[in-house]
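Not every chain of the complex is shown here; the ones you see sit where they belong.
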Amino acid sequence: MQHFDSDYMEGAHPVILQRLLETNMEKTPGYGTDIYCERAEKKILEACGCPEGKVYFMVGGTQVNSTVIGALLKSYEGVVAADTGHISVHEAGAVEATGHKVLTVPGVQGKLLPETLKTYMETYYGDENHEHMVWPGMVYISHPTEYGTLYTKDELEKLHQICGEYHMPLFLDGARLGYGLMADGTDVTLRDVARNCDVFYIGGTKVGALFGEAVVLPKSGWIPHFFTSIKQHGALLAKGRILGIQFDSLFTDNLYFEISRHAIDMAMKLKKGLLERGYTLYMDTVTNQQFVLLDNSQLEALAGQVSCGFWEKRPDGRTVVRFATSWATREEDVDELLEILGQVSRDV
Amino acid sequence: MQHFDSDYMEGAHPVILQRLLETNMEKTPGYGTDIYCERAEKKILEACGCPEGKVYFMVGGTQVNSTVIGALLKSYEGVVAADTGHISVHEAGAVEATGHKVLTVPGVQGKLLPETLKTYMETYYGDENHEHMVWPGMVYISHPTEYGTLYTKDELEKLHQICGEYHMPLFLDGARLGYGLMADGTDVTLRDVARNCDVFYIGGTKVGALFGEAVVLPKSGWIPHFFTSIKQHGALLAKGRILGIQFDSLFTDNLYFEISRHAIDMAMKLKKGLLERGYTLYMDTVTNQQFVLLDNSQLEALAGQVSCGFWEKRPDGRTVVRFATSWATREEDVDELLEILGQVSRDV
Amino acid sequence: MQHFDSDYMEGAHPVILQRLLETNMEKTPGYGTDIYCERAEKKILEACGCPEGKVYFMVGGTQVNSTVIGALLKSYEGVVAADTGHISVHEAGAVEATGHKVLTVPGVQGKLLPETLKTYMETYYGDENHEHMVWPGMVYISHPTEYGTLYTKDELEKLHQICGEYHMPLFLDGARLGYGLMADGTDVTLRDVARNCDVFYIGGTKVGALFGEAVVLPKSGWIPHFFTSIKQHGALLAKGRILGIQFDSLFTDNLYFEISRHAIDMAMKLKKGLLERGYTLYMDTVTNQQFVLLDNSQLEALAGQVSCGFWEKRPDGRTVVRFATSWATREEDVDELLEILGQVSRDV
């Protein structure tokens, strides 16, 4: 049985576990005020090219999204997002639970395009009744998107510019940021992200950590009393150092980037194999998630041999499934997966 | 200058003012526990054919919507509504402010069609990840819709049935209910509304009252401690009798229905006149709101002579405007409006 | 049967009803953008001595409290109030429903004393764990308080000063403001209120209006997009002019102050009569609410002859009840009430 359901099926990169072992009986103060968080913050800010910034560590993505959005928005504001955005669909209403609307606009292959945002803002301000409507107070994008696609540097800069014109912070959900930064052909670097976003996070859960996300504010002090907001959201880890140690490890010796690249190598091998075996990609992506259209007979044939992620049912009856690679994917497993897929392709 | 901006430009029907005057110095207990609320409730329930129900009076529509929805939904649920629904767009995020998502589905001429709802529910339950998503906990429709259109009795019954299958209450926003019930060709009566909805409200603000909406629960006791929820939403009027007196008047001697019919007569005259003068209706509606497509030269020509409601800008540069009649519209004003419109039509 | 339950048992002052009648069929734009709201605003600001300020009209007190507090607080902040404050006890959790904590401190006869506030703030900042606690973001007081007591000018200035030191807005709930301003011996004027508070409201519901509260911001523009917040709270009256007309009337020819004074005259007559008849006041108040301690035999004897407001049960078995006068109280009713009370006092 081959498992390609998601990129969070294993534990942590061995280097991280080793560091947790070594530091286990040290005594440190709680809530992220320890030396490991300090070190990790410093290394991350250096990698981002914004040494004067600030980093907060939290446990998971939905938690980060609702905490950041809840802290940034004023009570009469909402967050603009693509209709396929994670906060729009798959977070059980976490943003709304903080009292704010997700203002959805049509995404294109998961992306909120600059022209879509521009039109949305112009329509909003052109509407004479707009004071009866939720004010767009910030913009949320994910990179890679929920469909594994990537923004170009030009798109990112345009989004940044539009946000600036309307005084809206730009927030980037980087749950899989490593897999985006190391993808073939991308022209977006970590420093580009830091330069164009007001706040973003670097995902650890899906990229080598047991869990954990590093929220980066390129300008320090930008969200007042964010510590208290984190506490209010139940997102303040008592033993904060466990997050610090993990990110300190990931941002030492380029580990985060190297293991991300490995996932991309595995995904590209898988993609090539899928196409060679006659499978139809639902979308052409260059990151670690590959979406494939399967009909029911293919689904049945795969059952019991391969597990992958359900994505959506298409009106034509076919199903979109996701194969995800990760830092932990072994090449032999990709080989075996392709073997099975080839067999199914021939049989069905 | 002719004003057809909205159906809430005047005060109250004279009968109501007279009753307020007559009762002014009486002493009554507060918060809707007075004799006038009791009488109004009784008459309304009789008109609805559900004498065993319960009526709560509130001040305005947005207030009713967020109070009812906030009281009905469990914390993990949202409310399904058409994307053009009032709660989806024009209530400044009042529903989200209670912590709940508005789950929008594509409306057809303002209506949430039964087949759309059915597809939505089937897709939701067919999605293997639906436990990560907001649960659809109730359904919101407006009748007439925000575009002046009406559900048929058959549609209403189908919506009721689908809601029943999924154990979701059906909530009908009747801010303009009178104008719907008295429209030409409708087969929906007040009793049909009461039979098919778990909760709905009868709008007073736009139909003869100074303000006020009567929330009807065909089955009493159905929302526990709703009184406290109303208080929590700041929706409990201290001198509740002012609402009772108004609805008691409206539901005496068919007043509510007669003044509603008058608005329809005026709207139909206006509609006929618009078509005769070569105007393009944005939508064919049988209620008191008429939507017309105007180009910029027409808009300019009308400025200073006629005021109407801005609705939306179309991609082709034209503007949708709304002409609204009401219980208070005088026939001579419609005549004069048509005169101006005819002149503009010839000149431009 | 004499009713002294509350100060909102009658309709409106006749001048107001007359004005509603006269203007009834005028057409005005909605949502408080009409000429009557403009006029009322101007007169109120003049009376407050802050012509550059801004006034918003809403329907009721709980609505104002949660809308203002929800708009002013940041997500990590709460509002400091006396434990007997209306928002602390009798608003069904309306403030908490906006996501904010009411930070209660011990009141003294209903008042939040400056020294109590000072100690609270010093303790808060002296607590090394205070970043794990809700930040005190504003201060709420009521004047008169829920127990009919009044702040002195000196106390008000000190509260203002402490709030300034900690950058917290001071919000005054003036549901019965008229009855406070016209009380014997008070040294607090409307201008003092406007000078010392960042936002406050002038109660209409209990002082001559059908309903309505005028929220005054001595400095305009101080709460951004407050219009949208009002809408979000369901507090935006469609026919806003009904509020404008009422406050325009109340602030013409000193009406608000004269009718307030009448209520005080009636209350002082009642208080004198209560003491002469041997009743025990629960608290010595100079405003329109008189609180009396009654034992069970007195309560029983009064039943059927007098209705008054339940306030609280004391550990000794006695009950605190409230007799409230208002702008509408007739002197002969006070006479008759005292007659009954005298009889009961002799019999029991």
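Labels for the chains are A, B and C, by order of writing; each one numbers its residues from 1.
What we mean here is this: a residue touches a chain if its C-beta (ideal position, glycine included) is under 8 Å from a C-beta of that chain, and two chains touch if they have at least 3 such contacts.
Note that the coordinates shown come from a computational prediction; the quantities given were computed from them, not determined experimentally.
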Remark   = Given 3 displayed copies, the complete homo-oligomer in this file holds a copy count of 4
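Following the convention adopted for this analysis, only the chains that are shown with their structure count from here on.
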Ask   = Is the contact between copies chain A and chain B built from the same residues on both sides or from different ones, judged by whether over half of the numbers are shared?
value = same
Query = Which two chains have the most C-beta pairs in contact?
reply = B-C
Request  = Average the CA atoms of each chain to get its centre, and name the chain whose centre is farthest from that of chain B.
outcome  = A
Inquiry  = For chain B versus chain C, what separation do you get between their C-alpha means, in angstrom?
reply    = 33
Ask   = At what distance in angstrom does the C-alpha mean of chain C lie from that of chain A?
value = 50
Length of the line joining the C-alpha centres of chain A and chain B, rounded to whole Å = 42
Residues of chain A engaged with two or more neighbouring chains = 75-76, 98-99, 132-134
Request  = Enumerate the contact residues on chain B facing chain C in the complex.
outcome  = 3, 5-6, 8-12, 14, 17, 20-21, 23-30, 59-67, 91-94, 97-98, 205-206, 210-211, 228-229, 231-239, 242, 328
Residue numbers on chain A that touch chain B, as the complex places them = 75-76, 78, 89-93, 96-102, 104, 123, 126-129, 132-134, 310, 312-313
Message = Can you tell me which positions in chain A touch chain C when the two form their complex?
response = 70-71, 74-76, 98-99, 131-135, 224-225, 227-229, 231-232
